[in-house]
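Mind looking over this structure? Questions follow.
What you see is the complex with one protein chain gone and the rest in place.
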Amino acid sequence: MKKKQRKQSKQRFEKLASVGSILLLILAWYLGGLRIADSQNGLLNDLLADGNSLQAISAGLYQGHSKSDTQASEWIGIGSGIGYGGPMEVALTVSHQGEIKRVAVLSSKDTSSYLEKVVQGKLLDKLLGQNIKTSIYVDAISGATLSSNALLQATNAAADPVRKQLFGFTLTEPASVILNFRWLDIVALLMFALAVWVSKTRHPKKSAFNWALLLTSMGLFGFYSASLFSSSTMGIFASGAWISGLGNYTPLILLLLSAGYIIAYNKNIYCQSLCPFGAAQECLAKIGNAKATTFKHDFFIWFPRVILLAALCFGGYFRNPASFSYEPFGIMFGMVGSLYLFVLTVLVVITSLLIRRPWCRSLCPINAMTDFLKFNKNWAKQISKQRQKSRSERAPEGTIIATQASATNRSEAL
Amino acid sequence: MVDKKHSEEAAASLSRRNFLKMGGIAAATATVGAAAGAGFVAGRDPDANVGWGRTEAGKDMYFNREPFRVDKAPCLNIAGPIERPEWGDFLFNRVMSMGGSMHKDGWKPNKDWQQIPDPRVREYYSRYPERWPEMLLSFREKVKHDANLEKHRDRFALAWAYSGAFGTGLHSNFPPVPTAHPDEDDFKWVKREPMEFQSPAHASKLVKQMANKFGMSLVGVTKLDPSFVFKNMMRGMPDWGEEIPKHWKNVIIFGVPMNWDPMYAAIGYSTSFDAYYRVKQASGLMAAWLGELGYAARPQFPGADYEAMMVPLAIQAGLGEATRNGILMTPEVGPNIRLAAVFTNLDLEADKPVDLHMGHFCESCKICADSCPSGSISKADKPDTVVRGYKKYGFNQDSCWRFWQQGPSETGLGCRVCIAVCPYTRKNNWIHALVKESDPRDPTGLTRNALLAMQHNFFYYPDAENYHAEWSGGNFASYHQPPEWLRSENYLKVEKTWEYDGNWEGI
Partner (left out) sequence: MFPQSTVLDPLFWMLLGAIQVLLFAGVNQWAKEHQLGMNWWKWALAGGWWFSFVLTIAGAFTLLGENEGNAGWYFLGFAGTLLVIAGAGLLKVLLVLRDKSQQLA
């Protein structure tokens, strides 16, 4: 009897946490909106040469003139390009002759370490002095191609209104969202379908198939393209940044398919058969004869949930979900990330030799997401069942089924 | 009885086995600790400071060049008609001439380069009109530099003192600047008839040893190639045409690195004067030594006492190769080298140039160009200009000079950031020696690419702007933080109000 009571109180707490976290996310988003309302204007004024004032001409085009002179001394164009995390906005100061004087990134949703790589690669410097009469092109910084391309695309888009004003023509066509789909996205769909098949098949070589899938995925979505999904993908999805286009849809596709499958069939097949980082850990476990250990303490369940929520809230507040990712994926598959992430990655990799999938069992946000989805699904199911039951007499099993399902979630997810 | 003996033996062998097993673990732990400790002190080892350690024994030049000798320097690519450098090509000639016009004749520089009084300076800017705004800016920046400098004495007092001491030494009159016709001046130390050497090879061998005795780290010998001798320029002669004195047959060219820790702390804590002083003295000693044996000698030395360009001559003498930043790159000390030379009529056996694949290295590295605080170094993938007939990387000497004038050195001279950040500018400890020995021997380029991948991903480089002084938008960053003995807060009664931006030991 006591056990049941404890279960019920635990469930009440989880319901509260589930609703609370959604409310917290909305609050962070709302506060973030207040924060950025006036920051853009300030940035534009910084771009002007000293003592000049700013005047809006049309959408995306401003004119700067010195106080003594009414004639425009320079032009400012604003445009956007599509990066990893969604649109990136760039402002350009252009001289009368069409020469780029200054460049500023007004907003970006890309992971800061990638953007940093672009800045360190001096991509902005290379743009200075170029003339906008022709389409602007510089080589992308290797290792941060998406952010480089976004910046270039945004620069060309920002040059367009000025081009029209100065020379009477434009060079860029509005990019279509469809164009951003690539062959990797189709491969992602295909791989997911295969993963579904593998999870259902009773073929004697089932585990060999699963290994083949994992290794392919580690090569393709890991070392080749680093397009596995992470907390930042969840943030990008929640923030809606993907509607206006993304530089790389693969992570989002993998996320949506996985989440959808969890909701529909209560089963997480991404972690089992597709996750490149999981695959890397499995390989290391094979090398080191790692033991499968489960961390039973509540801490290991709640800690990743809190971290994920915090990352998403900060991402929402700063309108940049990609810059708060804390996973070792970037370092592992592209040597991009801070020294702290590097240390974390080294720790996880070495622990993987001794313990099977230590990252999955401790900090990975995907468990937290899986638990959240399953819990809410069961809750909804339970409510609808109770309604049905109360209509047609009563039966109390509903709650028990739900809690049982919730308890089995974690073992399945692994 | 037998049983007991048996069990005793078994026990003894068991304890022996246990001892070995545990001992093995202890030995492994000790070895790991020893490796870390020995590694750390190897990094700190003053013997790694080439040129400031085992110089006198001639052991600075530890790289064996013999397997790499070639007939033609791979970096001296001829792509057009060879021309000799003009008087105006030499930056210090231009600067000194314009300084004279300003101070003596009251000339005020303006946007129009055609109003420059000295026709020889004007000739240069007629070829590079786009560089004139940089030179013009340098005048203004020097004023700003001088107005702001004193505020930072608390921080830089020891660095200025170190630099200033060598500067005073450098500007003493040894060797004396030529004052007469070279046919006279170059023989001023010849007292007797020449002593004949057994062969030019013997002469070269001895001359190189003498350079070591005079404190030089690297030394080479080459024939004087007239294409690198300036036209219309002869110290001691106000008017000179294109003639080259007949007794200038061979060149003994040598160099020494700048002291390592100050150099890594460029700009504010570094100086060229330490190395300048030493190479200048050595050029004088070498000239005097040649005179004692009866041979003519014409020393060439820094700051600005030259009749020919040092870098191409050093390349021809096999000291190293050309680089992206235009400085000689040697296998031992990278571009951290300051050169002087002596022209002589002594018959010497010339060294051959070397091919160490450094050109490939520069193509893909670009770290100096990315770090350059004035953007003077070309970022092109391949040598992108032709200068006097030779294909090389573009380099804007006027914007480089402009940055000297605004940079945080006491004299407003020199920057040295491109030298400090170059992956070849590394002390002589075992890891860098391994790399410097293996890269030139690897025909696949794998070593180079692996090294550059590490270089780009593992190493910290301050942003180019941060090298600037506070008054021009930087934070006095340096590639390495200054050494303990140049930090004024360690020795002087000053209050430390600044933070260092640069690499440190990381512990």
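Letters are used for the chains, namely A and B, taken in the order the chains are written, and counting of residues starts over at 1 for each.
Please note the rule applied: contacts are C-beta pairs under 8 Å (C-beta built on N, C-alpha and C of every residue); 3 or more make two chains touch, one makes a residue touch a chain.
Model, not experiment: these values are computed from the prediction.
Here one chain is not drawn; of B:Phe92, B:Phe174 or B:Tyr460, the residue touching it is B:Tyr460. Contact with the chain that does not appear here is found for just one residue of A:Leu31, A:Ala56 or A:Ile287, A:Ile287. Remark: the omitted chain is touched by one listed residue; of B:Asn77, B:Ser126, B:Ser227 or B:Asn503 this is B:Asn503. Taking the complete complex into account, residues 17, 20-28, 30-32, 34-48, 264, 426-427, 429-431, 454, 457-460, 480-481, 503-507 of subunit B touch the chain not shown. By the touch definition given at the top, subunit A reaches the unshown chain through residues 284, 287-289, 339, 342-343, 346, 349-350, 353.
The criterion applied here is as follows: only the chains that are shown with their structure count from here on.
Of all residues in subunit A, those touching subunit B in their complex are 120-122, 125-126, 335.
For subunit B in complex with subunit A, the touching residues are 370, 375, 379, 457, 463.
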